[in-house]
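The structure follows.
All protein chains but one are shown in place.
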Amino acid sequence: MPALKNESKGVAAMNLKDISTSVPKKDHSGKVSGQLAYISDVKLENMVFGVLYRSPIAYGKIISIQLPNLPEGYEAVGAEQIPGPNYVKIIKEDQPIFANEWVNYIGEPILMLVGKDLNILYGLLDEVNIEFEEHQAIYTLDEAIKQKSTSGVNMASYEFGESLEIISAIEQGAHQIIEEEYDTGYQEHVYLEPQGMLGIYKEDEIEVQGSMQCLYYIKNALLNALACGDDEVRVVQSPTGGGFGGKEEFPSMMACHVAVAAKAVKKSVMLVFDRSEDMVVTTKRHPAKLKHRTALDKEGNILSMCVDIFLDGGANVGLSSVVLQRALINSAGVYNIPHFHAKGYVLKTNTVPNGAFRGFGAPQSFAGIESHMGHLSKLANIDPLEYKRKYLVKQGDPTITKGKFRDPILMEDMIMDLLNATQYKKKKGEFHRFNQQNQRFKKGIGTSLFLHGCGFTGSGERDHIKATVKLVKSKDGKVSLKISNSDMGQGILTTLSKIVAKELNLPYEQILYPYPDTKEVPDSGPTVASRTTMIVGKLLERAAKKLKDQWQIGVEQEVIEHYVHREMIPWDEKTFTGDAYPAYSWGVNFVEVEVDTLTGNVKLERVYGNYEVGKVIDDRIMKGQIDGGLAQGLAFGYLEKMTSKQGRIQQKSISDYGPPTSLDVVPIESKVFDNPYADGPYGAKGAGELTLIGGAPAVQAAIEDALQTSFRQIPITPEVIIESLWMKEGEEG
Amino acid sequence: MIKFTLNGKRVETDAPATVRLLDLLRDEFELIGTKEGCGEGECGACSVFVNKLLQNSCLIPIGSIDGTDIQTIEGIMETEQFKILDESYSIAGGVQCGYCIPGMVMASAALLSKNPHPSEADIREGISGNLCRCTGYNMIVDAINLAAKKGDGLWQRK
Partner (left out) sequence: MAEKITAYRFDRLDQILSQLNKEDCAIIAGGTDVMVLHKSRRGVPPKIPKPIVFIDHLSELKQVYQNHKDLHIGSCCTYSELLEHPFIPIPLKNAIKTIAAPAIRNRGTLGGNICNASPAGDTLPLLYVYNAKLLLRSVNGDRMVSISDFIQGPRRIQRLQNEILAEIILPSVLEEDAYVVFEKVGNRNADAIAKVSFAGYIRINGARIDDVRFVFGAVGPTMVRSFDIEKKLLGKTIPLADADILQVVAAFDKIIKPIDDQRSTALYRKTVALNLLRYFLNMKQYQPN
């Protein structure tokens, strides 16, 4: 491997004046040379491949299964081979590992064929004959909303806030009541590395390796499925080529597939998805419908607001209840809205089950509230940003769940900075004049204000995760991080190592962070919810402090730290009240677009983002999160579109779905503001999801400014724009 | 028998003509640097050089590479040009999950060999067939820009 010039000169002790200063990433060389092995790069002796037979119907009963004659060395694995109960342990017991009675969505796995030759396996798959009794499926969210009182359709619901009697009274005295319905679409992760799992057969243990975000989610699912002892199952994370939430809970099912199969056939089983398979059957961002109902006074000031959120959960509930919680907790955005009430539902449809995706319900909510506030501002005849600023929460304000915004909020500073950088007022005027003179192209500028609660929602950290970290020091002074968190590209191999190195005052190279292995590491929790830096990093900081105090040269040492919950206002899930998160990160986006009214195409012209995440652990890595997250967020607003027809996902290829290429993005002008948080390592909070959230609402606002039209859905594709222009012409003509 | 040059070595295979070059490289020659991201020529993770031209190996039946010169990321790893790209990607922070990176590096090398002083638009065009989901591309563009400057004079030599 070519030697890497150490740009930051951190060869001696981690003398970084400021932890934010970037260092070379720990996993750089293997990735650039392509020699780092991801799961599909692994080959074992005595390894067979698995292929899944998937339900062709959206809803029905399995009547009979007829297998073809299987040649020597080829076997079928199904529900009968599962030692434990036939469900994937996530939250509820509604997701079979292998469906054997009812099927609930097109693509649901029913059985697996294993063998050495993929060609033969695909041929055998075609000969599997399953008889179904098809039943009437629910295909769309709208259909599910109509049937939400039917048993089984409502998978989760919550309600909280101001009493409806009071709101009713306020509405009666209001000058105007504005009701809007807003739809958000699917978003597919399109991690570059498709899903993959390997179940390794050993006589006394089943080991599962693969692309994953949550080591212990998988272990717990396996313990349940294999009904075995704790030491009979081992999970090891492989280098993971992107996750974004798509490898949070979904891999648990795949892990069960390969583990059950390995145990049954006594060989190692490799299951890797085709891209088209991955596009169609893996979890996606929940499509949502949001209803906002706001009472206004004569000047257009808000008197009360009710928000209803409906999430399309797909066929299994998975983590949808938690997604709904976060969506509801964020339903008022960054605003202090008087007399606020919210309620939400996750509804079942016979479509691909939906799950975690960066933002986890927040992107939908923020798109909705920012859209609504923007539309209200038009009624009040005030610039959208001016209108929104009037309602910005301040330090000390209560949250809508009766928690508190305890820490300083820098939103005003970040907004002022961008007003200045973009010359917002002047630019709006320029664009307005340009649009009057230009027939074909229209320019616009839009803004979004947003936050993200860091850490697991509610009491999750305290009650469910109870994170533990371990530091192990070898005789020769190398310190290993023993935690269950996955680097999926966001750089925690580097950032968490930096924290420990700086705390121990050791060279960064002396800190080791091997890929997590349940045999070696305690459960420090899943790699989700923007918790890794803040929660796990803080535990590591404490552990490192302890190790430093106890340090003995030439001796092997071990330090363990457990999560300590700083009680604020305790979270109560039943009443949906309390501090939902210990801390919040904040952001502001300004986006300039040009819309081609001939084709409806939207061109990004300039994109700005200001963020506050407490303290940045590595400048370059943070910039990577900004650029990548915002690209995804913007694309969620106008570029990426996925549809389902009669229960079948229509976009099977990457190009049909349309994530951005290098020609679809522009440089992002970003700044990160310091605001150290006491309970974060070096003051750091979470950043991984924040950067995505502001993209869609900002691009919507910019398109609305350009076209002087309101939209009530995302993605605002060229189809949506052309249709709206066509209708506008019809009205005017 | 299909005979070709692979990373400077003369090799041959009796695999059938329709086998994808991607699979041949990974299975028969055990070169894992060339990855499968989509199997349809849309993501660039499988990028290789065929007679010095950037191509997607998932779309190449080996019957058509008889007598050609094939280079994978393993084949360029020891070159000066690669070292410059390696450093530049690190300094610019262009690597996150890494799955797109070998393909990106191939595309970067192909671009700089043809156009040693590319504009930003040229760079974006040069990697337009390489999908990245993590970085939003900008830091990769910076990396290539940096490599062009750092390796000034080197690129034309190839």
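When the chains are written out, they are named A and B in that same order, and each has its own residue count from 1.
Please note the rule applied: a contact is a pair of C-beta atoms (placed from the backbone, for glycine too) under 8 Å apart; a residue touches a chain by one contact, two chains touch by 3 or more.
Keep in mind it's a predicted model, so treat the numbers as computed, not measured.
K.L.:
Going by the contact rule already stated, which one of B:R20, B:K83 or B:R133 would touch the omitted chain in the full complex?
P.N.:
Answering carefully, the residue with contact to the hidden chain is B:R20.
K.L.:
Considering the whole complex, which of A:D94, A:E159, A:E232 or A:D274 touches the chain not shown?
P.N.:
Spelled out, the listed residue whose C-beta touches the missing chain is A:D274.
K.L.:
Provide the residue numbers of chain A that touch the chain removed from this figure.
P.N.:
The list for chain A reads 49, 51, 117-120, 122, 272, 274, 277, 440, 598-601, 639, 641, 643, 650-652, 654-656, 658, 660-664, 717-719, 722-723, 726.
K.L.:
For chain B, which residues lie in contact with the unshown chain of the complex?
P.N.:
The list for chain B reads 16-20, 23, 36, 39-42, 44, 47, 50, 53-56, 58-61, 63-64, 66-67, 107, 110-111, 125-126, 128-131.
Going forward, only the chains that are shown with their structure count from here on.
K.L.:
How far is the middle of chain A from the middle of chain B, if each middle is the mean of its Cα atoms, in Å?
P.N.:
Their C-alpha centroids are separated by 30 Å.
K.L.:
Tell me, which parts of chain B touch chain A in their complex?
P.N.:
26, 30, 32-40, 42-43, 45, 72-74, 77-78, 82-83, 85-87, 89-93, 95-102, 105, 123-125, 127-141
K.L.:
Quick one: which bits of chain A touch chain B in the complex? Just the residue numbers, please.
P.N.:
Per the stated touch rule, the residues are 2, 4-5, 7, 22, 24-25, 27-38, 40-41, 43, 189-194, 239-244, 274-276, 488-491, 620-621, 623-624, 627-632, 653-655, 659-663, 665, 667-668.
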